[in-house]
Every structure is written in C-alpha cells, then in structure tokens.
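Dropping a structure here in structure tokens format, bear with me for questions.
Yeah, one chain of the complex is gone here, protein chain that is, but the others are all in their spots.
Letters A and B mark the chains in the order given here, with residues in each chain numbered from 1 onward.
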C-alpha cells in the first residue's frame, strides 16, 4: 500500500531541446464552448454570430474566432509546458491557418526550442517552445512560439542550457474563402459596422474602444472549460494557505481571458469586417487581472498593406492594448490606469470597394 | 494621427419617423445559448426540454421558448435604439410567429413610429418603435412595438416631434403544428403538469408560483450572451466613477433577465401545456433588479376564449407579475415586497379533451 500524490506538469530540468510533446486530451469545440467564449469576449464580427452571414462570405459554417482557437490549443499545452510556470513571458509569431468551425476537434503538439536557466535565480529559467494546433483533417489551424518562465523542482538539478539548431518550419497561413464577384455580399453588409473596411483605417490613429466589461469569478468556470489545469486560477484553498506566494494573494485570472476580451472589445471598431486574423507577431501580459476588475482596450493602427493576390483585402497591422484601473493610493487622484496586455496584430480586412 | 472614441448608439435628435434600422449582427441560436437561457429561466414546458416530446407535438425540433426569441431579437436592437436610453417604458403588442429551433438564425429590423421630446426635461424624450424579427427563411418569428425614453446628446439640438402616419402592418401570428388525432399524444402527456390544460383555468384565479430564484452576477455573462451592448449591465468601473448617476449605484440587471425568469417561474402552473405564446399586449419593468435579489412571480387569469378553427386549443389570457423583497426600513416589519415586472400575456393552451 502506498500513498501516491502525482506531480503534474514538468519542471525546468525535465525539458530538452528538440523534445516533442503530443499533448493530452484534444478538444472538440462544441456549441456550448463556442457560446461561452464568443459571447463572453463581446466579439461583434458577424462571422462568429450569424451562420448565414458566414456562409455568404464563403465559409462552411459560423467561424470560431481566432481568440478561441488560440485558447483551445494553448490550454492543451498548459499541463506539459507551463503548469509549473512562474510567468508567461511572450507569445511570438502566432499565425492562423485553416478556419475552425463548431464541431471541429483540435489537437496540439509542442517542440522545445530552447532551455535557459536563470543566471540570477537558481530556482527557475526560461523555456522557449513552438506549438502547432491541427484539426481532425490534419490541417494546421494555428502555430506559434512562446517564452515562459518555469520553476525548477529541484534547485540542485542540472539544467540543459541550449537552443535548437534547426528550428522546425511550420506551414501556417490563413485559408480564406475566395472573393466571388457573383455573390451578393452587399445584401448582408449592414450586419457589420460600416466604418470598418480597409479604406477606413489611417496609420497612427488610436481607437479608444468605448465599451468595458467587468470580469467576475466566472473566470474560474471559463478557464475550466478550456481544460487549463493551472491551480492558481481555481484552487482558493491553496492560495489561502500561503497568499504571499501568489500575485495579489488571490486567484489570478488566466491571461487567455483578458487576451480574448481585449480582442472582443476592439472588434466593433477594428475587426467587424475582418475575414480573419493573420498573425500576432508578439503579445505579452503586462499586469495581472482579478475578479472584479473592468477591462478596457485601445488599438493603434501601425501599418496598412496590400494583401498579395487579393485585391479585395488589405492587411491591417495594429497594436492592441488592454488596461484596467486600480484604486488611488495616498496622494493619487482618482483611479489609476494599469496596463494589462499588449498584442501586435495583423488582420485581413475587407475592402469596401469589393464587399459593400 | 487622431484619437478616435466612437459614440455608440443613437440619441433622440438622431431619429426621424419612418426611418428603418436593419440591425447589426444577427444571431444563430446555438445549443449553448439555448441551454444557458432555457435552464436559467426555469422553463418546465417539455417542448423546450425534450426533443422527442416536441416532435410528437408536431414541431420539427426542440422549441426555443418565446422569452428567448424575444431576448435575441430585442438585444439586436439595443445598440441602434436604446444604448443611450434612460428607461425602457413599455413593450406593446408583442406577437409571436414561426417557431424557432436551435440552429436558426434571427435578424431584426426596426421602424421609428414616433419621436417626442419631453415637455419638461430638455435632455430627453420618448421614442416609439416597431421591431420585426425574422429567421433565415424570411418568416417572421416576432413583431412588437416598444416605447423607450432616450437621452439627447446635445440638449440644444432640434428634435423632430412627429408620429408616423401610416404605421406599417406586420403579418405575425403563431404558426402552430396541427392537431392530428392519429398521433398518440397521451403517450408523453405525463411529461407536463397534468393540471395545466385549458379546462383547468378559471378567470379571476391568482396563482402564487411557489418557486423563487436568486439572480447572481451571472447576469453579466447572460446579458453578454445576448449581445446586449448596454454598459450599465457590465461596466463596473463606469458605475464606480459616478454611482449617483445610476439607479441603485450598481450594475443594474438587464430587464430581459427578470422578464424571462418570471415566464419560467410561472411555467409549471400556467404554461406547461402551452403550444406557444400568442401575444404580450403590454409589458413594463416597474422596479430595478440587482445581483443578490430573489425573483418571485404571480399570475392572474384574466380571460379564457376559444381559439379560432382549433377545437383542441384555447386562448388563455393572464397578467404575469414579478416581485422581489427589500430589507425593511425603520418602522417596517420584515422584508417588503417590491414589484419589478408586469406582463399582459395570451397563450395557446392545449385542451385536455384532445391532448391527454
């Protein structure tokens, strides 16, 4: 007879460059999950609201928004890669591929690109990984790199300090429906905001999105729906035993939640006429979020470019920033703005000339 | 470079009688939304619980209950019509048409019937509108009028004071499955409350529905799931900056939530054997609801009539009233009942003679 208490997840010393993890679970994106997240994040692009509109635009069905594709794939990697993480440092070159529809099943795989022990603290280090998400037909739906600071289990354990020489290349580019001049796109154009075509954006403009959304302790259930297994989001007893160890001494909200919410809050101004997200070149969580905080966002237009071989689309590059407010300290006047999230994002946006 | 902060919604001076708004988004009623609301509102009519029962009764699938059809259509109108409203005054002549099933997509359109600036306060006025909701095959699922008090953006702006001369007529009557004597309806009659056939109701009787249901801050997510964009339901930071401006100084619960909950709470006594709601002649929110309040309801039977050309059905007219309790003030004994909602409602109810 034995008492067995399994350690879940891996620690810094467990990783080797070149190692490949085929993650557990996989996930069929059902209509319950689709509803919870599409609605939670306040997306307004009708591609993710209205099946008839999505079909008119050439998709097979209503479209799972990029933020939810990201969450479903990312969450599958948590147990293997970051259940014992101290901090998620950066999303890098997150590219989107085939469209995802309700009913699709997503599985994920991660390759270790680099392991680097901290030169300052011998209990941690940085992991650099590459993750690919595929759906049931094998097509790639998302690919990205990520840097994450991971704890060591045994501070004395040796840690490999290495970088993978031949980074695997992953083919992942947006699969967008073709523009067909015979289709009457204009018939449903009124369903999206009319001032969000490619022609409407000017480099340098900053949009202060007008809506905010409080996140309640609903975040616990949302995070569980994603199969994110990290205990810092749901185990109140663990926090209560040692609040000083945890940021804010409270359950911290999974970063994927404000990530998605910022995408949604910015949608009516930026992405209502987007046909799909192309790439998030970099993204970082720069401040923690807790139940009761209200999330706001701004978007700065950083570049506009032609979309190769698609006269009907343009590439819109932006910086999406999320913020909240905290109570004033002594001497401060009024609530103080706190940045929580920043994302460099490129979208494929319809041109009014073709779609309206 | 510019800072852009879009105003969302319209103000009183923006409206003209005869103007038609084809609202944004549209919405595919998926199983996630269906589950959230059908269950939240405690509906007990098996038409919305049990696909086999719904099919035996002649429907194509499990039925989206009238309260959810109303919420999905109504919410689509919020941004254009009432995002800048002070108060929702009245629902008028809300009629139901074709049945709605999970998977159907609903879109909405509103015509401005009247604009009337307040004679007392120069910052507001009353808007009178007519809304129609259709599903993907073009059939009308709901049509109603509504009066709402809307803010002006610029108190000096001129406001049209007018009433539309030729109100558009909207064809909208319940599409109910025919009664077919060869079907064995009795085989599943036990699934609904047996004392809720048309023969069971007596004019003047008042049902005090025995169940109550507390609404928590779940209302934020429920409202988001409906795409209702009003900030007073979800932007806690906005409220905190100026609590005196907002009723109760708190996030107020979207009226559609208690509207639905009252329908659900009354269902086991009133609507378990209803084949569909026919019309809500008038409805008003008469008190605010906040997270933590427990909702109760009563129903008074006001009329019973034959249903034209349907021996198997009767028309049941009722007054549905919702209430909550508030803490006693000095000198009051015990919690005080506060009315929150009243609805004049007519249902098509099965006759025991045919269906049991």
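Everything that follows uses one rule, which is that a contact is a pair of C-beta atoms (placed from the backbone, for glycine too) under 8 Å apart; a residue touches a chain by one contact, two chains touch by 3 or more.
Keep in mind that what you see is a predicted model, and the values were worked out from it rather than measured.
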One chain is left out of this view; which of A:14, A:31, A:145 or A:293 touches it in the full complex?
A:31
Which residue from A:98, A:129, A:191 or A:251 sits in contact with the chain not drawn here?
A:251
Touch criterion as defined above, residue of B:9, B:26, B:46 or B:117 at the omitted chain:
B:46
Pick out the residues on subunit A that sit against the missing chain.
1-8, 22, 24-28, 30-33, 35-36, 103, 105, 107, 136, 217-218, 220-221, 224-227, 229, 231, 234-238, 240-241, 251
Can you list, in ascending order, the subunit B residues touching the missing chain?
30-36, 39-40, 42, 44, 46, 49-53, 62, 102, 188, 190-193, 202, 204-208, 210-214, 216, 218, 268-269, 292, 294, 296, 324-325, 335
